[in-house]
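Since the structure comes first, as structure tokens, the remarks are kept for the end.
Yeah, one chain of the complex is gone here, protein chain that is, but the others are all in their spots.
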Amino acid sequence: MTQIAEPGERAAPGFAGTAAERKPRTRRKFNIQSVLGTTPMIATAIGVFVICIIFSIIWSFTSSKLFPNFNFIGLQQYERLWRTDRWIISVQNVFVFGALSMVGGMIFGYLLAVFMDQRIRQEDLFRSIFLYPFAMSLVVTGLVWQWMFDPNLGIQSAVRQLGWTNFEFAPLVKQETALYGLVLGGLWNGVGVTMAIMLAGLRGVDSEIWKAAKVDGIPTWKTYLFIVLPMMKGAIATAFILSATGVVRVFDIVIAMTQGGPGVSTQMPAIYVIQHITDRANVAQGMAAATMMLVPVMLIIGLQYLFQWNAKRKAARI
Amino acid sequence: MTTSVSIKDLSLNFGNVKVLESLDLEVAQGEFIVLLGPSGCGKSTLLNCIAGLLDVSDGQIFISGKNVTWDEPKDRGIGMVFQSYALYPQMTVEKNLSFGLRVARMPKAEVDARVKRASEILQIEPLLQRKPVELSGGQRQRVAIGRALVRDVDVFLFDEPLSNLDAKLRNDLRIEIKRLHARLKNTMIYVTHDQIEAMTLADRIAIMKNGVIQQLADPHTIYNKPVNLFVAGFIGSPSMNFIKGDLSGTTLSVDGQANIPLTNYQFANQTNGASILGIRPEHIVVGDEARKMPVQMESEIEIVEPMGADTVAWTKIAGQSLTFRAAAEVHLEPGQKVLIGFDPGRGSVFNAASGNRI
Partner (left out) sequence: MTAEAISSRLASGVVDSSGPRGPKPKTVTVGRIGVYAFLILSALFFLMPLWVMVVTSLKTMPEIREGHLFNWPALLTFDPWLKAWDTACTGRDCNGLKPGFWNSVKITALSVPVSIVIAMINGYALSFWKYKGSELLFGILIFGAFVPYQVVIYPLIIGMRELSLFGTLPGIVIVHTIFGMPILTLLYRNFFASLPIELFKAGRVDGAGFWGIFFRIMLPMSVPITIVAIILQVTGIWNDFLFGTVFAGRENMPMTVQLNNIVTTTTGIREYNVNMAATILTAAVPLVVYFISGKWFVRGIAAGAVKG
């Protein structure tokens, strides 16, 4: 009755021998219904996110104007792109806009979350108020703030009518400040989301951490800043990725608020691409710009892979 | 004795990881087999292979004489009970029980009859119109068993069915499963990491480690004649005492400080050299009884753990730690010197290098 199997005895040679004798058995690994059911996904992943991107890149090396062609001219479109002030300003703008709105959003969002976390009354009401702008389209956001920033009838004039006749608050009319106006509009729209994610992160922190900090006599603000914040890596990363992808795509709000002006002071890469494939009828130039927009995304994804790989290696060592 | 489930040379790899290795197992008709082992030993994997929920890499599975290696789970003649119950939350108990039958387009009268029979056996008739969320843990597990029951199959597979229940309920349902087996006489294959469940339920226990069955035997043999150190240490609580020493002939010399005569131990294949004597705490006696034992020694109590029904005490012999179980009435306290004794014939001797019983 007793059967004993020794792990050591059934070593590699015996295993290799049996594998050679028997024919390989592959079956049911592949469910045909599952493939059929996901046809739209296969088409989208391959057709759109692979083939379309490849075509975009290919056309960026051609002389395509109104219609695409395959007349390859090497890197000329890229050389032209990086000689165009409009593009260079667009890139600068997106970096300034991105840095300001992400840093601003994180700080304001975390502050709001911390204040919301103080067992306040009417938490749901406050949450609704902070979050409702996100439900509205960026076009709506842009138009509202354009109106608020109107130099003659907006906030500036309203405050001047109250007596402060030197009050200035009309960022959109000046080249130097127009970008900050955009940042403010963007923050109004999106900070609530950052707050919601951060608040969820705060509530996810083990309550015993709070008890421990209290017993140790650490002031509340220090606990938030030095103990809880570093524990919220997930929430921070989520908020960061969400706002970063929003920044690279920034388009609607600019169109509604400034149309890229005054001058070219609020031009953005996304607008540059769309203008070149529509009004300006210079497809190849637009595709070169689009390909450049892909670079930071690829960099971030590459970095993430590196981190994951590194983490895996570390985990394997332990 | 006819064979109900037969597993031949079964292997399963996930990538490069060998989860099951050339495993053989024969289960007789009506037998209750428990697959026991620590987590990650492959016991649940083996059960899933039998159920057809995992594709095997190599080998064959026969159920009731039919090669089902490549068959769909539903065509294997099995019913399965899961640890998390896996009741369909949106269906009533009745719908849960009958789902498989309805999928198979069985006539309604037959479905009703089978649901009725199963709910009678498990005494869940009053619950038939409830949803799973309205049931207690124990009731849910009954329904889960009922779902296997209505399928009217030869083989029941249990995947740690009692692990999510509290201790009291676990005992009650354990008895109930035993009763069910006695009544239905189906073949049952039961996976657990709980040795009490294994010992109380099984006709035979298969102890697994790293995808290999270490020992397949009835509970009594497993308990008294473990084939290797792993099985010996895994079964029993508190676990078996291991005394390291050097075996020469029938004498185990422990660090040169003590010699334990193993004269009444029946060697299967005696090998001199570094060896380990395993002796269960409950086979060590104390006080007057110890005087009747072939091996006796004086030792000092270190820690006493009163368990209620009995008392577990910790001591040392020749520098090696030793636990023994004494009746609750025996007064023991730390620092006390007592005489302990045991019969090596009831113990097990293992070769230290191979870990196998000698």
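Letters A and B mark the chains as written, and numbering starts fresh at 1 in each.
Everything below uses one rule, namely that a residue touches a chain if its C-beta (ideal position, glycine included) is under 8 Å from a C-beta of that chain, and two chains touch if they have at least 3 such contacts.
A quick note: this is a predicted structure, and the numbers were derived from the prediction, not measured.
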{"item": "Residue among A:P40, A:G74, A:G163 or A:G217 touching the omitted chain", "value": "A:P40"}
{"item": "Residue of B:Q90, B:Q123, B:N272 or B:Q296 touching the missing chain in the full complex", "value": "B:Q90"}
{"item": "Which residue of A:L75, A:I120 or A:A311 touches the chain not shown here", "value": "A:I120"}
{"item": "Residue ranges of subunit A at the interface with the undisplayed chain", "value": "29-31, 33-35, 37-38, 40-42, 44-53, 55-56, 59, 68, 111-112, 115-116, 118, 120, 124, 126-140, 143-145, 147-148, 150, 153-155, 157-158, 161, 188, 192-193, 196-197, 200, 237-239, 241-242, 245, 248-249, 251-252, 255-256, 259, 269-270, 273-274, 277-278, 283, 286-287, 289-291, 293-294, 297, 300-301"}
{"item": "Subunit B residues touching the omitted chain (full complex)", "value": "48, 51-53, 72-74, 78-80, 82-90, 99-100, 103-104, 147, 159"}
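As a convention for this text, only the chains that are shown with their structure count from here on.
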{"item": "Subunit A-subunit B separation of Cα centroids, rounded to whole Å", "value": "52"}
